[in-house]
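Removed: one protein chain of the complex. Kept in place: all other protein chains.
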Amino acid sequence: MWRYIARRLLQTIPVVLGSTLLIYAMVFLQPGDPIVALFGEKPVSEATRAQLMAQYNLDQPFIVQWLLFLKGALVGDFGIAYSGQPVSELIARALPVTFQLAVMALIFEAVLGVVAGFYAGLRRGKIFDSTMLVVSLIVIAVPIFVLGFMMQLVFGIQLQWVPATVGSNTSFTNMILPALVLGLVSFAYVLRLTRTSVIENLTADHVRTARAHGVPDGMVNRRHVLRNSMIPVVTFLGADLGALMAGAVVTEGIFNINGIGNLAYQAILRGENPTVVSVVTVMVIIYVVTSLLVDLLYAVLDPRIRYA
Amino acid sequence: MPETTSLPGQTHFVAPSSETPLQATGMVDTSAPPEGQWKEAWKVLRRNWLFWVSAILLLFILVVVCFPGLFTGVDPRQSMLSKSLQGPQSGHPFGFDKQGYDVYSRVVYGARASVVVGLLTTVIVTVIGLFTGAVAGFFGRWVDALVSRIADIFFAIPLLLAAIVGLSALNNVWPDRGYWGGVLAVVFALAAFGWPQVTRIARGAVLEIRGLEFVDASRAIGASKWRNLFSHIIPNSLAPVIVTATVSLGVYIVAEATLSFLGIGLPPSIVSWGNDIAAAQSQVRSGDNLHVLFAPAGALAVTVLSFMLLGDAVRDALDPKARK
Partner (left out) sequence: MRTRRIMTITAGVSAAALLLSGCGGGGDDGGGSGGGDGDMIINARGLEPQNPLIPTSTNEVGGGRIVDLLYAGLVSYTSEGETEMEVADSIESEDNKTWTVKLKDGWTFSDGSAVTANSFVDAWNYGADPENAQLGAYFFYPIEGTTDDGTFEEGADGISGLNVEDDSTFTVTLKDPASDFPDRLGYSSYFPLPEAAFDDPEAFGEAPIGNGPYTLDGWDHDTEARLLANDDYDGNRDPQNDGVTFKFYTDPDAAYTDVQSGVLDVLDEVPTSAISTFTTDDQLQAFNDPGPISTNVTIPDSLEHFGDDEEGKLRRQAISHAIDRGEITSQIFDDTYSPATDFSSPVMPDYSDDIEGSDVLDFDPEKARDLWNQANQISDFDGTFEVSFNADGSGNAEWVEAVTNQLRENLQISAEPKPFATFGEYRELITNRSIGTAFRSGWQPDYPSVYNYLAAVFGTGAGSNDGDYSNPDFDAALVRAASSQDEDERKDALNEAQTILFEDLPAIPLWDRNSYGVAAQGIEGVEMNWQAQPTYHTITK
């Protein structure tokens, strides 16, 4: 087990390197001149320009820029944003907010998705199953910004159950609505994955055997069906934490949350490469760690899988 | 199912197939089951009314995609600004949007870009993801490590951010790309970072299948690894992949809308549901004139519904374990 973990940790090195290189390449291919953009529609003198290019390593070849970035990132130095603030500070402010939002969304989608999917699977074709199918369809078919605006309008402005926006007060109650909105699409995924797995497992040999042995239905469902149905769901959920944090761009915008999604999106618009690359690097690390945890959970859930 | 699997435990008594006369028949046996499986599946499908409903809907949508001119004589880009946001009226059953376009005509013509983006992205993602996931899960060891790590590199970069950065990089290397170029650029951007999702699902499914008896059985009777992969492993792990694919088809159509909402998806010259939903978002807040939102969003929902129902029906038919 420990050897497995060590090996996996070693394997994360090429992933992090590869991802930063990939994002660096794409950012490098970005059209547009960030220095020109910095000056708005005013002209900029050659001397000033050269000064700024050197300051942000923009005068270096692509690979050198990447290596310089890696060198800094190793010691937690992500460079300086065009605003003069260290990028690591920007991230340190934004990351906890998005993390809180994503975790709340994850809990929401996992609990509601698994419970709803489990019962929909057990009662396939019944009213509840059909209702859930329709709900998941609406969630997937209507863009998140439309749902977000509508939920904000109804719950935040008309009913006033929760504040319509979050701002700097990221308390639990303020974040409920954004977390629900953020987790909606994944909720549909979890629901359907759970339902599908449950239906498969209901007819599996070991389940039939258990029933034949007179194990009560409730226990069979919980112990055999649910547990075995969790494998694809857990895979999905684990991978989803990173996706939620990244997918928060739109949600954070609607609810005025100063998270990492907003930070990244604005940085892309401004062509602020150090910030874009740094945010992505942080997300890559989050992803790598969560997917390792997922694979370990795999072993716990499915005794057939053992790691040497 | 191969006959051999109906006799669990028998594999213990069978010598390596290369050493027995079974080799010749073994080759036939291993290729036969999938054929039977698909034939069997079709039998089940034929009896499923959901399959027919979704198939007919999709056929209809396909006709709209290919021949929009059959359904409306109004040019979707003909603007009558003075009628901006007016409701339904004679000749314009869904009224007008903010730019004074005929909403009905936009819905008809918008099907093409949206469906093509969703369909093409899903096909590319599924083919790449299924193959890589199956190979990784089946061969395990260093193959698994290599494939999983490459998938990780792409998957670790968040889809939406990656698509935004990727699309504007594409602008640089591929400017002025016209209608199909514009559509393909969005497809490439989404597919390039979407496939690892399928890889993970497929790999998970294959890991599960690999341990089942019939696979051991067919391996025992000497089927080659690759043959085993294509004739047993992949067909039998299709179910979760198809479910993911049908759901993600909707997600990709919606992702296109989100990219348009952020100002980087399809250019405004391309009529698409995504662009129209994005344009309608300003109406959501005011709560007025919601027809400009509901028409494209409704068309999108119906399309996604059709694909999901079809996916469900096909999965039920393909997966004997889940069959009633």
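Letters are used for the chains, namely A and B, taken in the order the chains are written, and counting of residues starts over at 1 for each.
In this text, a residue touches a chain if its C-beta (ideal position, glycine included) is under 8 Å from a C-beta of that chain, and two chains touch if they have at least 3 such contacts.
Since we're looking at a predicted model, the values are computed, not measured.
*Asks:* Of the residues A:T12, A:Q65, A:N262 or A:T290, which one touches the chain left out of the display?
*Replies:* A:N262
*Asks:* Of B:V117, B:L167 or B:A295, which residue touches the hidden chain?
*Replies:* Reading the full complex, the residue touching the unseen chain is B:L167.
*Asks:* To test your reading of the contact rule: which positions on chain A touch the chain that is missing from view?
*Replies:* Residues of chain A in contact with the hidden chain: 30-34, 36-45, 47-48, 51-52, 55, 82-85, 89-90, 93-94, 149, 152, 156-157, 160, 163-165, 167-168, 252-256, 258, 262, 265-266, 268-271.
*Asks:* Of the residues in chain B, which ones touch the absent chain?
*Replies:* Per the touch rule, chain B residues meeting the hidden chain are 77-79, 81-82, 84-85, 98-100, 164, 167-168, 171-172, 261-264, 267-269, 279, 281-286, 288.
The criterion applied here is as follows: only the chains that are shown with their structure count from here on.
*Asks:* When the centre of a chain is set as the mean of its C-alpha atoms, what distance in Å lies between chain A and chain B?
*Replies:* 21
*Asks:* Which bits of chain A are touching chain B when the two form their complex?
*Replies:* 11, 14-16, 18-19, 22-23, 26-27, 29-32, 133, 137-138, 140-146, 149-150, 153, 185, 188-189, 192-193, 196-197, 199-200, 203-204, 231-232, 235-236, 239, 242-243, 245-247, 249-250, 261, 264-265, 268, 276, 279-280, 283-284, 287-288, 291, 298, 302, 304-305
*Asks:* Residues of chain B touching chain A in their complex?
*Replies:* It comes out as residues 145, 149-150, 152-162, 164-166, 168-169, 171-173, 197, 200-201, 204-205, 207-208, 211, 239-240, 243-244, 247, 250-251, 254, 257-258, 261-262, 274, 277-278, 281, 284-285, 287, 293, 297, 300-301, 304-305, 308, 315, 319, 321-323.
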